[in-house]
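What follows is a short report on a single structure.
All protein chains of the complex are present and in place, except for one that has been dropped.
Labels A, B, C, D and E are assigned to the chains in the order they are written; within every chain, residues are numbered from 1.
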Amino acid sequence: MATTKRNNRKSNHLLPKSPTGIAGLDEITGGGIPKGRPTLVAGAAGCGKTLFAMEFLVRGATQYDEPGVFLAFEENAEELAQNVASLGFDLHDLVKKKKLIVDYIRVERAEIEEAGEYDLEGLFIRLGYAIDSIGAKRVALDTVEVLFGALPNEGILRAELHRLFRWLKDKGVTAIVTGERGEGLITRFGLEEYVADCVIVLDHRVSEQVSTRRLRIVKYRGSLHGTNEYPFLIGKTGISVLPITSLDLRHPVSTERFANRPM
Amino acid sequence: MATTKRNNRKSNHLLPKSPTGIAGLDEITGGGIPKGRPTLVAGAAGCGKTLFAMEFLVRGATQYDEPGVFLAFEENAEELAQNVASLGFDLHDLVKKKKLIVDYIRVERAEIEEAGEYDLEGLFIRLGYAIDSIGAKRVALDTVEVLFGALPNEGILRAELHRLFRWLKDKGVTAIVTGERGEGLITRFGLEEYVADCVIVLDHRVSEQVSTRRLRIVKYRGSLHGTNEYPFLIGKTGISVLPITSLDLRHPVSTERFANRPM
Amino acid sequence: MATTKRNNRKSNHLLPKSPTGIAGLDEITGGGIPKGRPTLVAGAAGCGKTLFAMEFLVRGATQYDEPGVFLAFEENAEELAQNVASLGFDLHDLVKKKKLIVDYIRVERAEIEEAGEYDLEGLFIRLGYAIDSIGAKRVALDTVEVLFGALPNEGILRAELHRLFRWLKDKGVTAIVTGERGEGLITRFGLEEYVADCVIVLDHRVSEQVSTRRLRIVKYRGSLHGTNEYPFLIGKTGISVLPITSLDLRHPVSTERFANRPM
Amino acid sequence: MATTKRNNRKSNHLLPKSPTGIAGLDEITGGGIPKGRPTLVAGAAGCGKTLFAMEFLVRGATQYDEPGVFLAFEENAEELAQNVASLGFDLHDLVKKKKLIVDYIRVERAEIEEAGEYDLEGLFIRLGYAIDSIGAKRVALDTVEVLFGALPNEGILRAELHRLFRWLKDKGVTAIVTGERGEGLITRFGLEEYVADCVIVLDHRVSEQVSTRRLRIVKYRGSLHGTNEYPFLIGKTGISVLPITSLDLRHPVSTERFANRPM
Amino acid sequence: MATTKRNNRKSNHLLPKSPTGIAGLDEITGGGIPKGRPTLVAGAAGCGKTLFAMEFLVRGATQYDEPGVFLAFEENAEELAQNVASLGFDLHDLVKKKKLIVDYIRVERAEIEEAGEYDLEGLFIRLGYAIDSIGAKRVALDTVEVLFGALPNEGILRAELHRLFRWLKDKGVTAIVTGERGEGLITRFGLEEYVADCVIVLDHRVSEQVSTRRLRIVKYRGSLHGTNEYPFLIGKTGISVLPITSLDLRHPVSTERFANRPM
Partner (left out) sequence: MATTKRNNRKSNHLLPKSPTGIAGLDEITGGGIPKGRPTLVAGAAGCGKTLFAMEFLVRGATQYDEPGVFLAFEENAEELAQNVASLGFDLHDLVKKKKLIVDYIRVERAEIEEAGEYDLEGLFIRLGYAIDSIGAKRVALDTVEVLFGALPNEGILRAELHRLFRWLKDKGVTAIVTGERGEGLITRFGLEEYVADCVIVLDHRVSEQVSTRRLRIVKYRGSLHGTNEYPFLIGKTGISVLPITSLDLRHPVSTERFANRPM
């Protein structure tokens, strides 16, 4: 092996990480997701990506003193508050304490028909204002495909995705951008995962009538990371990733189902 | 585990649920489908989604004192009455008692050719009037793809789906919207499931010449829920979901077939 | 279980059925196909759907005193008579006795190029006249895709399919409409099966060099029905469905092959 | 079973058949392919469909006193003569004796660019003249997709395929029309097999490095027929279909390979 | 069996063959590829099709006294010389002795944008001149898809492919035309293999981390041929096809890998 001659001098530029506070995830990622960069969380409907994004903001606000902005395209602030109440998250309280802003943008048909897509510049102004108003360090954008559904070709779509991710980087926030699963692809357009610095895929498979949730870090620029699939649960205190792979997967899932019954 | 520090204070915003009255389903869902929100019930032809939607209305009217409106695009009121008679449902009686309205809308070719799609505004007026006239709390719309078959691109389709679902939410009704299965996708367009708050998939598979019906809750915003596949039967008193997964599936299905014979 | 409170009062609207006379099929369907409604019989080339449709008319005319109209787009009357002679059906005799009309419509290229599709209104007049002239109770239309091959989009195609099926219902005839198999779909367009009240799929698979024919009732609005796959044979007296599923499938198929030899 | 009441009176319209002379095939088909009708022979490149069509004409000319016309789009008369010489067929001799006409039509790009397709009327005149000049009873057309590669939609394509097959029927010739295999479909367009009266598929599969040729009669209007897959060989005297299915397939294939060596 | 009456008289038109000189291949093909006709060699990137085409020319020039012309679209003469040097081929020497011409044509974007494709007439003049200047008997064209990437429809593409192959036949040269593998198809367009007289597919599969190269003769008009898959190696003296199928494939492949090391 030629490795003996290698330069092992430590660089000063080790990638800073932002702890998610999601149980088990920071262990797998060696400290969290890339600080000041966007991470793509992709998965099919019902995989838990909105909860993932919200828990990242809630943990940031409550455990790490990092306020956050949640930009929603599908659910409004009240609906989101209701939806995460089952995880024990009190969004109203966080909003009142200026630790969280939930901004709901409704993309209208007319906007798309006229411009061919949602206006990114307007989004930057609005999001920038929200970030500045509470000194947000974290941002969640749910979901990215809503913005680009009418773009005419792959080249323009890629340039626009790049512009969005670049803006988030320039703003210095640690961002989670959720994405929809495509047919046989990681994302709907098959481009989002190339533009992102970090890609986490959430999965929800049924095998012999038993369903299991799994999480996988597909990509992590600038960091060594575990790339196996890890089972995760959505329980009464949020998401829990199990940093093991040899687990009998049926057991914890049954737990999730039973946990549901007394509600 | 970092979970010990977690905020376990119960939120005041726990998601209210609406019992379906469908045997076994409320047990799996921890109380029913999301109250005041739309639920998507998707499946291929013959999977039982129309029956599912109708039983939800019939149980609402007869067991929970919640009147309902059924908006049909494929079958007229008389045909629907005939089709659910085999489940012991008497639609005529419910209509007479102002517990149910069945509204059949026939989408004409000319409407689609001129406008490119069915006019949603007109639908909202007509459906709103029906809801108000009997104080309906439940709505079924069968099926959603009929409205959007001619839309030119994914961005507009998503915006329109979102508008429909938003209108139903604003109206405060608990709605079931049925959807057709796509090729390798949950729904025909692959977007419906992202817009909906709750997604239930009905399946009807043949394995070694024996057919089984299965139900799966793919998504349930704001609620912990069982995500396994559960077998279900369509019998003489409606749908019965079996909240178990270790069942020998062939046995109940045979029962369904034999139950059919004496008719 | 909440089923004890259920309304078990028998409705007056039980769905009437029309016996097909096809051996074994009426047993599986609990009495036949839906009376006064259209049934879709779908399958790939060579699956036997034309024979199925014709046997339904022949049995109607000879055993149930229900005259029928066969609307053919691929084969003319003489060819059809020849093709079903091997099943022992004498179409000429039935035509002479005014028990059957075979109408062959040749769809010309010019019609499609000008109008984009075959003219449904003209079809309704022609078919209506044939029905009235012999008091037909049964209709077969072989095959539906011939009419709609040039339609520009899914929305219009669905509206037109719906119009055709609605006309047949309004006319009060029990109809069999044949459809071609699509790629990975039940039908070519993937819409026909949603519009139809009853869907029967005929299949013809080869496994380890041995071919078997199978029939499955995919959908039956308003009726409980067996949904398993049943083997069937095409023999010297027509189609025979075997209402069992545990059968060793190779045996009857070999019978079919040998039955062929002495011809 | 309701079969006891069935009408078993033999019809006078039993379908006449035309013996192919291909070893084993007439046994499987109960006498040959449909007389006076077109048969589609479909398969991928190298499956042997051109040889099949030519052997049908050669056997007709030499064994059944039925002259034939071969209409070729890919190979000219001299090339075809060379290509079948290895099967022991002497086309030059048959042409000299007025038992065979080989007509090579070269479809030019300009024709397609101007008209969008090859001119069928011109083809009918040319082919009709050839048929009449030697009193041909058999026709082979190799391959059908060459004629229709530029047609704009499925409706027109179907109408034109129907027109071609109808012309062949009206002319009273027993025809073999070859077709190319589509992706996951029987033919390139997925329509040819619905229009044809009889469909034979030739296959050429490799399994564990060993190749086998197989023939299957997918469809045969008006005739009971074996539908299993049968192995076949291309040897020094033409095609031989083995009318058995329980054969160890590797053995005869090895024979074919060794038969090749001494050439 | 009806074979006893068959005409076994040997025709005078047995297909002449051109030996490739590739070890093992002439044994499988019973003497080589069709003399004076084009053979398609198809395969994915890295399968060895350029080497195959070049070895055919080099063997022709050195062993059979048949000069050759290599028409390259991807690599220039110097690059090709370098690339085949590892097989022990000295192209410079052959060019100097007028046994070989390597002509590199660079297809420019402007040509395609203006004309929609490369100008075939110009190619014929240039290639014809090269053939005549050294009395070439063999031609290689690498690869055919470069010429037709911008053609608007299947009908025109087929006509143009046919024109190219016809020109090569008329010129009387034995040609190898390489083609790229398509998705699930033999070639990119799925048409090339129908137009060619002989089709050889090169494959390069990985199974359990071990790679094997395989060759298969998919089609050979006018010749009986082995159709199994044969393993082949690319070694220091060129390509070697192993005319056996029962071989343990891992052994020779390991040999290829080790042979590589001392370079």
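FYI, contacts are C-beta pairs under 8 Å (C-beta built on N, C-alpha and C of every residue); 3 or more make two chains touch, one makes a residue touch a chain.
All figures in this text were calculated on a predicted structure; none of them were measured in a lab.
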| query | The complex has one chain that is not drawn here; which of the drawn chains does it touch? | reply | A, E
| query | Residues on subunit A that touch the omitted chain in the whole complex? | reply | 1-3, 5-15, 27, 30-31, 37, 153-160, 162-163, 166, 169, 184-186, 190, 193-197, 199, 214, 216-231, 245
| query | For subunit E, which residues lie in contact with the unshown chain of the complex? | reply | 21, 23-24, 26, 44-46, 50, 62-63, 74-75, 79, 81-86, 88-90, 92, 106-109, 112-113, 116-117, 143, 146, 148-151, 180, 183-184, 204, 206, 209-211, 213, 234-238, 240, 253, 256-257, 259-261, 263
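Please note the rule applied: only the chains that are shown with their structure count from here on.
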| subunit B omitted: connectivity of the other chains | A | C, D, E
| query | subunit A and subunit C are the same sequence; what rotation (0 to 180°, nearest 5) superposes their CA atoms? | reply | 120
| remark: Taking each chain's centre as the mean of its CA atoms, subunit B sits from subunit E at a distance in Å of 59
| task | Could you tell me which residues belong to subunit B and also touch two or more other chains? | result | none
| request: Between the chains shown, work out who touches whom and classify the graph as line, ring, star, complete or other. | output: line
| request: Using the contact rule from the top, write out all pairs of chains that touch. | output: A-B, B-C, C-D, D-E
